[in-house]
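A single protein chain has been omitted from the complex, and every remaining protein chain is retained in its original position.
Entry: chain A
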Amino acid sequence: MSADDIVEIFRRVLETDDITADSDFFLLGGDSLLGTRVLSAVARTRGVELSFEDLLDAPTPDALAKKIAGVTR
């Protein structure tokens, strides 16, 4: 799953196009409720079950893509 895929997920969940690979989910209006929808989208498309702490730890598309790559390696 590339950072670009996650940019798309962030755009859909946060309802804004103003997202790049280093946008911080929580600084752009994301909260825990919306965060779970990122997790469910990742699980749906990649089959990887991340926790909410994973998103707190890796809140940008770039960082989250690296985390997912680490889990699936």
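Simple rule for what comes next: a residue touches a chain if its C-beta (ideal position, glycine included) is under 8 Å from a C-beta of that chain, and two chains touch if they have at least 3 such contacts; residues count from 1.
Note that contacts and distances are computed from a predicted model.
Asks: Missing chain, UniProt name, options "Formyltransferase/hydrolase complex Fhc subunit C", "ABC transporter permease", "FAD-dependent oxidoreductase" or "FAD-binding protein": which is it?
Replies: "FAD-binding protein"
Asks: Go through chain A and note every residue touching the omitted chain.
Replies: Interface with the chain not displayed, on the chain A side: 29, 31-41, 43, 49-52, 55.
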